[in-house]
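Shown here: the complex without one of its protein chains, the others still in place.
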Amino acid sequence: MSDTPTSTSAKVLSARPPLWRDAVVLKWVTQLFLLFIVLTSLWFLTSQAGDNLEARDIPSDFNFIERPVDIQLSEGIDTHPDSGGRALWVGMVNTIRISIVGIIFATILGIIVGLARLSNNWLVNRLGTMWVETLRNIPLLVQIIFYFSVLTVLPRVTLESGPINGWFHISNKGISMPRVFLADGFYQWLVVVLIGAVVGYYVHRHRTRIHNETGTITSPTLWALAVITLFAIVGIFIHPIFSWVGSIFGALASLFDSLPVLVPQIVLSGVALVGAAMWVRKFIRKHRSARGHLSLVDDDWFRIIFTAAVSIILVFVFISWSGLSSWILNSGRDLFEVIESKFNVDGAARPFDAMRPEIIQKGKFPNYGPSGLTMSVSFAAVFFGVVFYTSAFIGENVRGGILAVPKGQIEAASAVGLRRSQALRHIILPQAFRVILPPTGNQYLNLTKNTSLAIAVGYSDIVQVGTTVFNQTGKTLPVVGIWMLFYLSCSLTISVIVNWFNVRMQLVER
Amino acid sequence: MSKLFKLLSLFLAVGVVAAACSSDSSDDAGTAAPAETTAAPATTAVELDADGSLLDTVIARGTLNCGVSGSAVAFSETQADGSVTGFDADYCRAVAAAVLGDADAVNFVALTASERFTAVQTGDVDLLMRNTTWTQSRDSDVGMDFGPTTYYDGQQLMARVGDGFDASSTVADLDGAIVCTNAGTTTEKNIAEAAELAGADIELLAFETSDEVYETFIAGGCDITTTDGSALVGRKVKQQPADQEWVIFPATPISKEPLGPTYGQNDSAWADAINWTVYATIIMDEWGVTSANVDDHVNDPGEVGRLLGGEGELQTVMGLSADAFYNVISQVGNYSEIYNSNLNPVGLVREGSANAGWLDGGLIYAPPAR
Amino acid sequence: MSDLNITGVEGTVAIKPPPETPKLPPREWLKENLFSNKFNTLLTLFSTAILLMISRGLLSFIFNPERQWGSTATNLRLMMTQAYPEEQYMRVWVSVAVIFTLVGASMAIWNAGSRVTLRRLGSFLLSSGVVINILTLLAPFSGQAKLIWLIIGSAVAGAGGTLLRVSDKDKNISSLTLVVATLTAAILSLWIVPFGHHSFVFERTPRSMAETGTVALTTKLPWTIMVVIGILAYFFGKTMTSRFPSKNLRPTIIGIWFLTPPTLLYLVLRDPDFDMGHVLNTDIPIFLIFAIAGGILLSWLTRPTTGEIGRVCAALVLLAGFGMFFTPMRMIIRILMLLLATFALAAPTFAGDSKKQRRYVLAWIGVSGIITWLVTAVNTPSTIEVPGDFFLGGVSLTLLVAIFTIVISFPIGILLALARTSKMPIFRILSTWFIEFVRGIPLITILIFFSIMVPLFLPKGMELSEVSAIVIGYSLFSAAYLAENVRGGLQSVTRGQHEAAEAVGMTTSQKTFFIVLPQALRVSIPPLVGHCIGVFKETSLLAIIGLFDILYIARNVIPNQTEFLGSTRENLLFVSLIYFFFAYQMSKASQRLERRVGLGER
Partner (left out) sequence: MNEIENTETSASTRDLSNAPDMIVCEGVSKWYGDFQALDDVSATIKEQEVVVVLGPSGSGKSTWIRCINRLEHHQEGRIEVDGIELTNDLRNIEKVRSEVGMVFQQFNLFPHLKVLDNVTLAPIWVRKKPKAEAEEQAAALLERVGIPEQADKYPGQLSGGQQQRVAIARALAMEPRIMLFDEPTSALDPEMIKEVLDVMKELALSGMTMMVVTHEVGFAKEVADRIIFMDDGQIVETGTPEVFFSNPTEDRTKLFLSQIL
């Protein structure tokens, strides 16, 4: 086994062509040449930028994150942030908020649109087509601005306005609806629900087993949901019994506090090294033939070396940058302390609270009070913009996905006697979902990125806040860096989730 | 054949693009010697700052790059044919008339609020005529110099009479109001400060364009709008619907907004040329010399004659031609003419305002020309 | 045959003639398609209500007397080109005429258009008449206007109904005839219908004027001529088709199409005032040196016997080209050097006998000549003074930025896609990182970054206008997405194709250029067109960074003109229509193309 590769390589050596004709040499020379050019250009550009920044006296450090800034945000968790970092944080939260809500509603609306496009009802079908064609062909930015200027002509607020007075108000000052929010007892209640989820899981398994044994329809999912709901309802009354959970987190926090910086350094380095080693092992195993013969081409060697190099660089970074490790320790401690404090409430606290929107007359003007959940006009414009726009694309994905299920599948399903609903559940949807998911994941990415157009209507998302920050402090480069980092991590999160589903659902082929 | 053809068209396309891009990189455009080290192109002012004034550069170039807003009602509007008109635009033209002898030799550059100072620093524009308020930090920290104030403005508020406001209302009456204003300007900060001082609790809504502010105000989405008084008057005259009545208050603006020409600092020849162009329009207004009758006054004795070029030394010493200010008056007009033709249509009148001449109790005043 | 008796299992059965083709009468059609069951009926009622609400809202907005549609009409020119000098409009009209000629000729040569049965036309007319009438009833018209519109609607519906009844099943009409008829009607309406005459006068004070009557002569006359030219060009194309084989004709026309945009751009934007001394002393010698030296180099490189040494030489030229960017050098030398390097790298792919060699060298001389001329022309001051820079403003800016972005990002995207699928790991890693990085961040951050930061990254003395910087940023952004589309196509090329190409002895680059890429691009036509539409739509983001694109004009400029305060919504609606028109046409065209190429069939 061991002598076969040697003999082949010896043969190769003996027949080695001149360097300029050796495919492998040429291949690597070309690549290194390109790498050289790319690195030189990057170096050139950065050095230019450094010189220019210095010449124009433009600072590009990050100290604005802690410095006070003079910014007023239109909405968010904190409309008068006291530092640049806090302002950007508010912007990030706003972006994430509108993205998540947007994704949920765009999905619902998109499915409706897609089904409408497949509908037998001529009018509904045409309406769906009109919806898709119109919204897809007008730039999102134009749409957002248009909704914005249309929303401003809604009726004025009066003390008794709203379609469902006392519950739901629509006016040109925004849309106000009842607000449900987490109260002090929420985390204890959450523990109850988690226990409920575990119980629900076992109920689900049990019901499935009964179904498998007897063949009766036992609807396990329904049962599991019912169990969880039951726990949730009961939890509202009994959750204070879990107040002791906080002490666990307290212990964790003190553990993190007492750990030396070396521990995360070692753990991180270990993870990097072990991860790389495992990857290499898996890689080699995959390239070993059934009889154990290992054949690696230069490309494979490159991968192995690259992985090793990356892991060593990572180890180097972890060790030399002790700030990272202490940051992990500190933020871990803070996190657990925060969670612990969440459990430190008196027994009477409720998990949720709800408030109805109100209109209050202050001074001369009737306006929405703080009690309801108020959607500002800017938020509404961006929200409707991204939701409508994305729904058109998701609708097309849904339609395409369902149409992509071959007709034979539906025929076969009915030939074995499945009903339409059963065929839909067991045959069409699982297959359509595979087709729908990847492009829809892309649409989720796009939606998240498209919320950046909020800058046009003054919704305080991260781009709008960032623009204000660098207009005030002149630190464009750092702010742009933060934007990119933020959006990249958003995109990464979404694509990781979508990929996870994707891999799990891939069809197995020969 | 067709393969080669496809490749060729690809090359051509790329080449055309490269060529198009190269048009903007003027490093070698005008220079005669190919391998000469980066000679300063005529268009950039940065290098010339060291040894000469921007005045020479502008005269050599033959056009004035004037930074304006391009979308400020009555001050600099972009018109349907692409031309820029308005109070600020006329002052750009006046400077061009004085420096170059031709009021039309202006290249208007539309700038947003955030890019205006950078544009001056990098030399993209020679002069900023863009509703820029003269403040301490801009004069010192930002590196600008300010010319004589051409328009004394101040931030005011506008509300509906139907909501119980009148001209004597104060900021304290704003309690509970939604106040709309333009995003990214100092007006936001001013109203927030003023409301805090007066103990009024307000909610601020900032809009990207001023038109959206007023559309929202008309529809009732805002209870109050606030911006410079000049803009409020114009909007009230032009846009107040039949079923509403608007009122502007308080009589004393909540901020001082002196607007005037702005240019890069430490270039005194260029500053003098601009400042005296403005002063010339004011002085001529004091003497009643207009574009219509300027020819009759060329040989007048005293200040008028001196400025119009009768004895041209004062101008030639500055680096301008002797008839520089004659060109300003004849081609553009005096202060009153500029003011009335641009601002009267939107309801702004000089009489009784801060922009009346000093003899009429206003603040418009010029040093003597001797 | 029909009287044939066959032996069935249960005896003989006579075959009867088939019954009439089942065709649904309107009432049954309605029942089948709208009210087949309770749920469907509910849906129908619901969507009817929504439709009526939307149309009513839109109509009452459009025909509200308070709306200042004059602002749009007066500012049309601003919206199209920002400020192209009026006395130079002849250039624009010539360009439009050239495009109309090409469109007409191409339609003839590619046999565009299909047959439309008169029945379909009839039912289309009938339904549009009905829709017009319904909309008229919804709209807030005065009595007289309502009557006029009702009459028009009924006339259209009546015509459609008559057609439907009179014509028999197989009668049809060419869709081109319909297009011509529609165009003629549109042109005629310019001469007849009093749309009003909106103009802008600038004497001492600016003034917008709105007069009644038909539109200005400067509008209707040129358009009439253009339509006539288009129709004439169609017949010209027809005669050409009968005279020459389409094998030669079509590539020629495609070539002209490729050359048209840059040529017309120069026609419209530049009237170079050549400094002949400079041209003779520097530009022409530089070109000659490059043409001759490059020609010799290339003729050597295209010799089949040269072999791999050629690539080394090409790489050296490329290195020299890049080096020139770091030293002070005339831009034309840098560009020609890079171009030469590209030609040299591609040379082995086109190697062959002396005829092929000659052709390749000639191609080099031609391309370098055109490029030299272009660079010289661009760098010479123009007598046409256009505010708003090379890209003009308004729709022109939108279109030019979109076209430039697509053209630049196309080769970059293809290269990225090739790199990402290549067997060379460093290429793959670099391009993957680039693509994923760019795709992870929103366009607006890239545009803001490029508009503010690019001047900082340039060497001293080099300047780049804001629009150019943005076009570069936008191209990089677009290239990443384009690369993903092309990659999809590359992956769809089967292994058999690669193997077959290798089996006949093609080199990797020959295989890529002649076998893989053509197939891959063909497969990725639909996503590529979709991408182009996206690029076009997203140019609207330029408004955020303050460029004079059509959205900026509609939102920031026109509503701030003294005459037209408060006209944001009218102009936004108009802008939406413009975008919709272009994007919808493009997507329809791509669908037709898909069907034509035979893609998208399962």
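Chains: A, B and C, in written order; residue numbering restarts at 1 for each.
Definition applied: contacts are C-beta pairs under 8 Å (C-beta built on N, C-alpha and C of every residue); 3 or more make two chains touch, one makes a residue touch a chain.
The structure displayed is predicted, hence computed values, not measured ones.
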item: Contact partner of the left-out chain, one of A:G50, A:G166 or A:P406; value: A:P406
item: Residues in chain A touching the chain absent from view; value: 211-217, 406, 408-409, 411-419, 422, 426-427, 430-431, 434, 505, 507-510
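Here is the rule we go by: only the chains that are shown with their structure count from here on.
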item: Chain centre separation in whole Å, for chain C relative to chain B (CA means); value: 39
item: Chain C residues counted as touching two or more neighbouring chains; value: 455, 459-460, 555, 568-569
item: Multi-partner residues of chain A (at least 2 other chains); value: 56, 149, 456, 467
item: Parts of chain C lying in touch with chain B, wherever the complex brings them together; value: 74-75, 77-78, 81-84, 86, 200, 202, 204-206, 208, 251, 255, 258-259, 262, 278, 282, 328-333, 335, 338-339, 342-343, 346, 350, 359-360, 363, 366-367, 370-371, 374-375, 378-379, 387-388, 390, 393, 404, 407-408, 410-411, 455, 459-465, 468, 471-472, 513-514, 545-546, 548, 553, 555-557, 559-562, 565-569
item: Residue numbers on chain B that touch chain C, as the complex places them; value: 2-5, 7-29, 32, 34-41, 43-44, 70-74, 77-83, 85, 107-108, 110-112, 115, 122, 209-212, 214-215, 218, 234-235, 238-239, 341-342, 345-346
item: Chain B-touching residues of chain A, taken from the complex the two chains share; value: 56, 70, 72, 74, 148-149, 152-157, 172-173, 360-365, 367, 376-377, 456-458, 467-468, 471
